[in-house]
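Heads up: the structure comes next, in structure tokens.
Shown here: the complex without one of its protein chains, the others still in place.
Up next is chain A:
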Amino acid sequence: MVNIIWMFFIIGGFIFAFINDNVEDVTQALFDSADEAVSLAIGLISIMTFWLGIMKIIEKSGLINLINKALTPLARFLFPGVPIDHPAMNAILMNMSANLLGMGNAATPFGLKAMEHLQELNEKKDTATNAMCTFLAVNTSSLTLVPTAIIGIRSAAGSNEPAEIVGTTVLATFLSSLAAITVDKFLQKVTR
């Protein structure tokens, strides 16, 4: 899918360059963009380094366990089929915490662990369970409290207030998660 879209941009662009007769500008834009991409990534090093440092303190100090505890009631409601002391629940909670904190890459390992344990509870091994579908709904609608990577690119782009989108993001992500979970719960009832 990405392959097609990527080729569409490049080939489509060159076809338009031929029609509009501006191939030289387009070729120049290609190399300028490549330059820009590298300087952007380099500019990101500073802010990524800072946030990953803070994240490590959250993890090591056990602050993440407190967040887990706070999320337990929500998890009971979302995953009624998963026993609260099952290892799957712990992994789900760690994954949700990491997502809430915008930890991105750190959330994925917990998510995969959770899927592994959810599969232990699955009777039809090739078919997703209700808990799995809910877990995916929560993950794809991305419950986030602090979108650290965005704050990073905003400050790298010279924003006066890089963190001003935290409030709007929390609201938007709350609505998208609410919608995804509602539709998921509804479809579970209907398709059972």
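Everything that follows uses one rule, which is that a contact is a pair of C-beta atoms (placed from the backbone, for glycine too) under 8 Å apart; a residue touches a chain by one contact, two chains touch by 3 or more; residues count from 1.
In the analysis below, contacts and distances are computed from a predicted model.
Taken from the listed names "Iron ABC transporter permease", "YeeE/YedE family protein", "Aldehyde dehydrogenase" or "Spore maturation protein", the protein name that UniProt assigns to the chain not shown is "Spore maturation protein". The residue from A:Leu40, A:Ala70 or A:Ile84 that touches the chain not shown here is A:Leu40.
Residues 1-2, 5-6, 9-10, 12-17, 20, 22, 25-26, 28-30, 32-34, 36-38, 40-42, 44-46, 48-63, 102, 105, 108, 111-112, 115-116, 118-119, 125-128, 132-133, 135-137, 139-142, 144-147, 149-151, 153-154, 157-173, 175-177, 179-180, 183-184, 187-188, 191 of chain A touch the missing chain (whole complex, contact as defined above).
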